[in-house]
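The complex is shown incomplete by one protein chain, all other protein chains being positioned as in the whole.
Chain IDs A and B follow the sequence of writing; residue 1 opens each chain.
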Amino acid sequence: MSARTRSERKLAWMLCAPAVIAMLAVTAYPIVYAVALSVQQVDLRFPEEGGFVGLDNYTAVLGSQLWWTDFFNTVFIMVTTVAIELVLGMAIALVMHRAIFGRGVVRTAVLIPYGIITVVAAFAWQFAFSPDSGFVNNLPLISDEMDWFGGRFSSFAVIIMAEVWKTTPFMALLLLAGLVTIDNQLYEAAKVDGASAWQRFTRITLPLMKPAILVALLFRSLDAFRVFDTIFIMTRGAQDTESVSILGFNQLISRLNLGLGSAVSVLIFICVFAIAFLFVKGFGTKLEEGRPGA
Amino acid sequence: MAEIVLDGITKVFPDGYEAVKDMNLDIADGEFMILVGPSGCGKSTALRMIAGLEDISEGELKIGDRVVNDLAPKDRDIAMVFQNYALYPHMTVRENMGFALKLAGVDKGEINSKVEEAARTLDLEQHLDRRPANLSGGQRQRVAMGRAIVRDPRAFLMDEPLSNLDAKLRVQMRTEVARLQTKLETTTVYVTHDQTEAMTLGDRVAVMRAGVLQQVATPAELYDNPKNLFVAGFIGSPAMNFMPGEVSGGKVKLPIGEADLSEEIGRGHDGQVVAGLRPESFEDAELIGDLANERGIVFEAEIDLVESLGSDLFAYFHVESEGVQSDQLADVIADRLEETGVPEQREGQEQLVARLEPTSKVKRRDTAKLWADTAKLHLFDPESGENLTGSGRGDQS
Partner (left out) sequence: MERGNRDYALWSIGIVLVLIFALVPVLWLISVSLKPPEAVTDGRFIPSEFSLDNYKSLFEGGIDDSPFIKPLINSIGIALITTVIAITLAAFTAYAIARLEFPGKRLILAGALAIAMFPPISTVGPLFDMWRALGLYDTWLGLIIPYLTFSLPLAIYVLVAFFREIPWELEQAAQVDGATPFQAFTKVIVPLAAPGVFTAAILVFIFAWNDFLFAISLTSSDASRTVPAALAFFTGESSFTQPTGSIAAAAVVVTVPIIVFVLFFQRRIVAGLTSGAVKG
């Protein structure tokens, strides 16, 4: 190895070091710490008690109805929002791709949900659907008395709508990135070959977009699994709409039960990892073409 | 198999740009018709209108006996070979070639046999199950052609299919394309900007410029009887030499000398003209013997540059000249300048090229004695660019 290569490497590592340290400091160490906490009984309300309890926290969590309800909620929200976003996002991506004019307008419109604070968006939707101050109940076809946040699945409906609104644009952008890589002449060739618009979409567009779609699905699923802000604002988890992240938060911050809370955190981590694994190994998502989400 | 008729075809784009202006062209059944011209002349647009990929603003397009203006591409029964081949990257060669038939609902066995047959013709058999990304440029080009052949359409439309190949491959594929068309006898419309391709491939060639059809004729006709300055300067390589001329009393005065005009040429065209003489019409005066006495002009010129190609010798020289006032000529020169970036004119001089026998001994900086065969002279009207010689035999649209 020449001296020049050596010095180049040294420079490179030095340049990367600060960022790497910053990234690891708040992830590698805490996750190890979380695992450590999870196998102890650490309740800050009762600081005198404590000590190693092995897998007791985990059995408590996995044995509790609440965990499984929340798990179901989270998966339900994840699957529904991602499915809707995929369809809507694809539609918006197509509009953005073929816009003859007004591209800037569409792009701005699409980025507004992206730029808005999630909490703000959650409030907006909550107000809209609230029985007293909201306008939705005053719309035709909707009962004036409808108590959206009084029931489980109606609450889910609003939560899902808010989530979809907030993140469909991002999905649209990820899909758009895949759309633009398709050579326009392929469509012309397909036209000459006799393909209808629908056939062009299903036989040319979709297959060629498969990598981009998988990446988009992966990132959105991971994001969706971590849903927190919207539910917190809208229902605080009431009506059995709690997600696993809220469960974790409640245990950790509200109840200061770091042991149980950490167990929940670690379980969430494992789930997220499993989803990523499923996508990369199972569906063959190519991450080199991927983008980390917002 | 069908004939294609363009009747007053015009294309105006939404922003007002007129890409094709009132084009009239009859393409016979089984004919190989070339559309040639510089970039932006409208040839690709015309082709795309025939294909149905562009709307026709005005005029009528007939394929076979049917007016097809409003038919979608798939209903016109035509096949197209794109400049960048447009092969479906996610399909194998076999699937690429069979795509159209699959869409048409043709039964699987038939698709296979047709694909295999086309693959045999194009020597693609061992590549059938590979993807385009793994093929070379020449192979991809053949797959694109195969995709067109398999459909047995009424016409082939080809949009500069060879321009992405390297020079040597291009020459090879040129003969392949010609051979294929002869064998299949399918009407073919072929677009190119390369006049060499146009001259070697076509039954007839349509020269276009700025959306207007200049002349339609066989390659030989275009070469011998170009209808106007533009066609004369476009066809032939190296391009025709242009210089100012003054006609009076049956003679023409050129920067290189004076010459008699034969009966056909120059009758009643007194005044300023643009004279055109191809490099092939020059020769080293030392080598022509008695011919110099029969006709033509012998003159002296300082040789600027000599290109020796083994089979030919190109001598670049200049003569004193005041230039000629001609917008048409100025346009042609400007076009050439844009395409090649090489300026042709200097003040007070005319830069000319002569093609000499390889045995000529002229060298750079020599003052050589050259002979110009004025029987091959073309005279053009400086204002309109029209060819004043010949008698309009050159247009066969």
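Miscellaneous remarks
Methods note: a residue touches a chain if its C-beta (ideal position, glycine included) is under 8 Å from a C-beta of that chain, and two chains touch if they have at least 3 such contacts.
Keep in mind that what you see is a predicted model, and the values were worked out from it rather than measured.
Across A:81, A:137 or A:155, the single residue that touches the chain missing here is A:137.
Between the chain not shown and the residues A:92, A:204 or A:217, the one that touches is A:92. By the touch rule set out above, subunit A reaches the unshown chain at residues 5, 8-9, 11-13, 15-16, 18-20, 22-27, 29-31, 33-34, 37, 92, 95, 98-102, 104-121, 123-125, 127-128, 130, 132-135, 137-138, 165, 169-170, 173-174, 176-178, 180-181, 188, 191, 212, 215, 219, 222, 225-226, 228-229, 232-233, 245, 248-249, 252-253, 258, 261-262, 265-266, 268-269, 272, 276, 287-294.
Operating definition for what follows: only the chains that are shown with their structure count from here on.
Subunit A and subunit B have centres, each the mean of its CA atoms, that are 59 Å apart. Note for the complex: subunit B touches subunit A at residues 51-53, 72-74, 78-80, 82-84, 86-90, 99-100, 103-104, 147, 151.
Partner subunit B is touched in their complex by these residues of subunit A: 183, 185-186, 188-195, 199, 203-204, 207-208.
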